[in-house]
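A short worksheet on the structure shown next.
One protein chain omitted, others in place.
Entry: subunit A
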Amino acid sequence: MNLEAVRAIYMFEMARTMRTLLQSVVSPVISTSLYFVVFGSAIGSRMAEIEGVPYGAFIVPGLMMLTLLTQSISNAAFAIYFPRFTGTIFELLSAPVSPFEIVLGYVGAAATKSVVLGLIILATASLFVPLEIKHPFWMLGFLVLTAFTFALFGFIIGIWADGFERLQVIPLLVITPLTFLGGTFYSLDMLPPAWRTVTLFNPVVYLVSGFRWSFFGISDVAVGLSLAMTLGFLALCLGACTWMFRTGYRLKS
């Protein structure tokens, strides 16, 4: 295994983040913090508790997941799309690096950034709302697994996209609405039965639910199902990624 190459790609991507700290870290942290200020402190104090959890605290896992999903996808998608756009991808494709090593470098860096962002948001949230984490090991597990899975999804989008617009389409028009409608701000029990059934087709529900369980021990769906859905999506992404490299889809002619 070419570990030096994995390290080089990983460090290259992390250095890019450090160069764009305002955009990469400060901006998502501020925008997520605004949700806490509005929903947690201002509106949250007038909302009833949900299954014994204050509303301000209840939305923390969902908001972390919102940032985690969008940032994982954006970071990884941009990381692989930009070399394709500028043409510098020739170096990656002509290097003695396997597809697995390329993915590990890019997706690892994107997932790292998202996990760090998630933890910063968690620390920021604890300034506004009282928080306790019932299952810290599982919380970290879901955080890392989700970040890695969606960074891989973003990597696939970065290979698929043939323009900057397409690069933004999935995170903005698919992931963000699904996250908002996936129980970020509410429990599924608060929905009418018909809508609850519809919502169960939203894969983000399972991610938010499992993550929230790790915080408060409450969930909309069984935690095992949440884990299985995440692993299933990871397997799907791995399959798509393998196919892309095997066929050279949008990478080689």
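The rule we apply is simple: a residue touches a chain if its C-beta (ideal position, glycine included) is under 8 Å from a C-beta of that chain, and two chains touch if they have at least 3 such contacts; residues count from 1.
To be clear about the criterion, contacts and distances are computed from a predicted model.
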item: Chain not present in the shown complex, as UniProt names it (candidates "ABC transporter ATP-binding protein", "Glutamyl-tRNA(Gln) amidotransferase subunit A", "Membrane-associated phospholipid phosphatase" or "Sulfurtransferase complex subunit TusD"); value: "ABC transporter ATP-binding protein"
item: Which of A:Leu21, A:Leu34, A:Ala95 or A:Leu172 contacts the chain that the document leaves out; value: A:Ala95
item: Absent-chain contact - pick from A:Ala5, A:Val60 or A:Val129; value: A:Ala5
item: Omitted-chain contact residue, chosen from A:Ala15, A:Val37, A:Val174 or A:Ala228; value: A:Ala15
item: Subunit A residues touching the omitted chain (full complex); value: 2, 4-5, 7-9, 11-12, 15-16, 19, 86-88, 90-98, 248, 252-253
